[in-house]
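As you look at this complex, bear in mind that one protein chain is not there, while each of the others sits in place.
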């Protein structure tokens, strides 16, 4: 057991800290769920990329630094501790890129990744459909074979970032005759400004268009934008979903910084005894999440894969995040009702946590079945 | 809407208060789950009965005062506010007596109720069996017809008070050929010292024999001790179960007194700010439970029956009771670990609440199905 | 002792329910959120005609029917259930404040509140007043007295888009000496508690309807035990907050009202969390109707004394007398 970092890792951390100290904007950027904020965040991605900090764990040829998993964790700790902006490119970086590294062609990686790293192309995800929420296997949007590619038709929803993004990726039914519902799906990338695409922004609780509906009417996708075999989309997506719920979706650095922020707020409000336990739980929970992740990273470095234990992680951080922000609003009292504050923006964002990336109900079912070995229930 | 009590009710309350003030023992009696304590509590029942305070809502001919439901509630408030002892006779008074009033014969009432009122005969309940917990319809203990009565054979468990009680009541399978499992059951009363009865006390968490297993081997029960028709036991018991979970099982007076006790403890511990909200919730919850009960009593007096809403009541008081006593133990800090205190005894008692009289899981299923109209689930 | 609404009170609730069901309240809320008060004022008039604000105006003044806190609570449960926007609680509070002013002032200012001709708001100390831009009467309360504020500052958004928060301009005519009375605060809290209870009831109803309809894995999600039990818990919380609100309306003791405010707001907020979780992503959108109640449940929690402040009052009053 060892929590000390190697001199090389500490040097990496120090370099990141120094760069962030010199570059992080002194004023928060406008919300990335607005047109202005999206543009400002895209510019920030370019600034990160210019000095090689946007995708530190990628290979150098695509804009990264070949950083190790531990170095990535250290970068994230420094990134959020420095109060740096949210990452508008995260859907592409955390969901699509791992898929391309695992299942994409050399040509696809060379074409897609560099512009993703610089923020020139921002990606939206297009998983859900109106009738398929937790039940992804029941997708109905289809991809029909045509010369040199596929024609996409159907409807996607809850596509985060899609109101302002450039391209999207998702699953489409390419073989309607496949014997089981999760067979016969293709994993495709497409242009959100292609003919036949209509993007209808959806406002979240605070009115900001944090996601969109996509209406697709015979949208042409060339063969080069299919990832893997057309019928294997489900299997390919599941490996991405593992990533989504696993180590990369919410780095410990986020919550360490959030807990520090809460602790500062508590002190600024006069250190009220009545909320001391809840502030302590935020500090303790952030440390627990950090150490849990270090343990998972250690197992990963030992060659183990991240399996159903990512469900523990998902439930933990999503409920932790809401509890932390509820404590903040409670500390703010009547001021907590104001919507135009960072705390309010973060609170509203946190509320979605238990629903997306697999609802917490589904995650608890997975924990019961696969980690505790309980009999399959009818739910 | 009216929360004021009539002059007659206020006079009744004042009379009860004066009597209790003069008679409640200044020192707490020993725990009623011990032999000494059982005897002391039995003597207290006799003292209550001598002046007509043991069963105030019963008719005068059986030892009561013909008190109204509201007067019973006021008596209970005064009783617990006075710090009077727990009621060792409550199984008989709250479970068996209502059944006899509704389904018993005049002869049974005349024979059973007066000695119940005085504490001369203390009753234990004998519902559960090892393989039938929440699933009462699967009872297996049987009653076989014999001359002039029935022979009981089988095993009962979780029989509260049975370690020291005199008699018991319960359901037995009198017709093994009945088409459905909850048909063919008889509701019977029997002597715990009759030949063929073996009582094995069961110690609860703190080591006190709060309940017992009953082994029955051809125990003779005369026909006069069958309540209602032999095949109708289930229906008869269900009307008792309605009472059990309804108004009478936990009177608001108990929790009003418990909340006051907690508030005094909190002040004695220096009014720590960190537990203030939890003490407030105990005070608020006791008032909520009182007013909820007043509303239910008002509907009852209007001629409505107490239906599935008694499930709301059961979940509320059982979780309230644990939360209150956990707060007390937390306030006591290290002293809270001591087992030989009133707080510890009450805490241990409270822990059983969510399990007995229909588990809270079953109650929530009832609420979902019968009060919210949700589809029947497989649980 | 008969702790139930009587036939007349139940009929009053039903008539308000009918009135508000017939009005297109979601559209009114959207207009109001944009600062367009036209449709809101029209609805306000109808609510006033039904006698709601008159319940807080003493009978001795033109149009007054009060004080009748129980009927007021009945009304505010319905206003909450239908997510009616505007300074409802504040208009009631202003009426109670003005009932304590000198008779000339009261006679001048109370009748337009009862009739619905004037919307009022109330600000305490430096906190924001609700809908100062819509209110014709703005009362600014401080420790030295209550003044008729001459105006309001820029609108700041609330997490509930239908609540527009405004600072009040200092100065103006002094109407009463001394701070906001305990009694006026009790009315504000009672109305807020009843409104929050109504919000919680609406959230529960809509979520129950949703889980019966919405299918996943081939069955309605309302058949999953985790869903069923979460809704059962929401039902329990609301059913035990309900008698606290009406008990408080009967006694109007400040600690009892504070208890009702804390319990109703906690129940409404926890129901909102349940409603959001069981609706999934659709519940998280501004355009789906659920958001009208979701965001209000959060905002009402801190309005007129957050749960912690209310609990503090309960604890400090305990022991003085029985409930």
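In order of appearance the chains are A, B and C, and numbering begins at 1 in each one.
Assume contacts are C-beta pairs under 8 Å (C-beta built on N, C-alpha and C of every residue); 3 or more make two chains touch, one makes a residue touch a chain.
Keep in mind the model is a prediction, meaning the values are calculated, not measured.
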*Of B:44, B:75, B:158 or B:294, which residue touches the hidden chain?*
B:158
*Which residue, B:178, B:197 or B:355, contacts the hidden chain when the whole complex is considered?*
B:355
*Residue touching the undisplayed chain, where the options are A:2, A:27 or A:147*: A:2
_Sites on chain A contacted by the missing partner chain, in the whole complex_ = 1-6, 9, 70, 256, 260, 263-264, 266-267, 276-277, 279-281, 283-292, 294-295, 297-299, 301-302, 309, 312, 315-316, 361, 363-365, 367-369, 371-379
_Considering the whole complex, not just the chains shown, which residues of chain C touch the missing one?_
224-226, 229
_Contact with the hidden chain only, please: which chain B residues?_
128, 133-135, 157-158, 202-207, 211, 274, 329-330, 333-334, 336-340, 344, 347-348, 351-352, 354-356, 359-361, 364, 378-379
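FYI, only the chains that are shown with their structure count from here on.
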*Could you tell me which residues belong to chain C and also touch two or more other chains?*
219, 223-225, 227, 308
*Residues of chain B engaged with two or more neighbouring chains*: 276-277, 377-378
